[in-house]
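Not every chain is included here, but those present sit where they belong.
The letters A and B name the chains in turn, as written, and every chain counts its residues from 1.
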Amino acid sequence: MLHYLGQWGRAVALATLAFSVHPALATDVAAQGRYQQGLTVANGLFGEEFVSRFMGALGEVSPDLARFTIEYGYGDIVSRPGLGLCERELVTVAALTTLGAYPPLLKTHINGALQAGCKPEAVVETILQMSVYAGFPASISAMTHAKAVFVERGILNVTK
Amino acid sequence: MLHYLGQWGRAVALATLAFSVHPALATDVAAQGRYQQGLTVANGLFGEEFVSRFMGALGEVSPDLARFTIEYGYGDIVSRPGLGLCERELVTVAALTTLGAYPPLLKTHINGALQAGCKPEAVVETILQMSVYAGFPASISAMTHAKAVFVERGILNVTK
């Protein structure tokens, strides 16, 4: 529990409780709408257990960043029409390959891409194409993280 | 013409001449295969006139960089199966939005995405999603470049 934050627990409560909110609390209702919408999308992509663990760990230091990630990233953005869920995860893999510095989040989104129905080839091709735009180090580094995900999911047979 | 490069003109020759190469010159034949393949893809995405102008301008200082861009970027990579051409341009738009520093190339690939059959919404959604991963400045800056492309192509009516 954070000593310095009185509002602790709000994100966890939002995430785990069924809620019935008075209509007067319009802001909270809408926020919960965005949050619930985002949580549904995130759970679908990464699995409830992963999302719950992520939210719990991040929530111990900044429940609001955890909440904003769901509300804005998944409620406002990833939930939008105009681009398929697989494509959304592929452009995210492209961005994280280009940034280079966030392997755990890259692995999360490689998993998300596969869960969204992208074929492994599409993930590999996206990372491979980044060699042209972000350079070979970005591409090589991301590809080793893709390999780790493929091994975890049993879709890459590593021969010793 | 470059004073310091004796090999000048190779790229231009490759790009503009029909060629019939002796089989012994295997390396050149294969390079021409990759180059011709890449050129076909690049011409399809950006138009012959644009590609020719780009190759000419870059070729005045580094014909080899111009040639490698076509051979590697389009002959080896963008020509590959496993990811559709629209998707390839979208992940490129994602990368260039994340990098931020290359507006002319970003505009080129927004054009490429549209030429590859992506809907304008898909381009806008890709750039919008980058607000989550690369930040709002990257997203806002790229969106203004997308707007410029849409105006040029007459698919955005700017009301004064």
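Just so it is clear, a residue touches a chain if its C-beta (ideal position, glycine included) is under 8 Å from a C-beta of that chain, and two chains touch if they have at least 3 such contacts.
Everything numeric here is computed off the predicted structure, so don't read it as measured data.
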Assembly size in copies, with 2 chains present: 6
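Throughout what follows, only the chains that are shown with their structure count from here on.
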Interfacial residue positions of chain B with respect to chain A in the complex: 72-73, 77-78, 80, 82-83, 87-88, 90-99, 119, 121-122, 124-126, 128-134
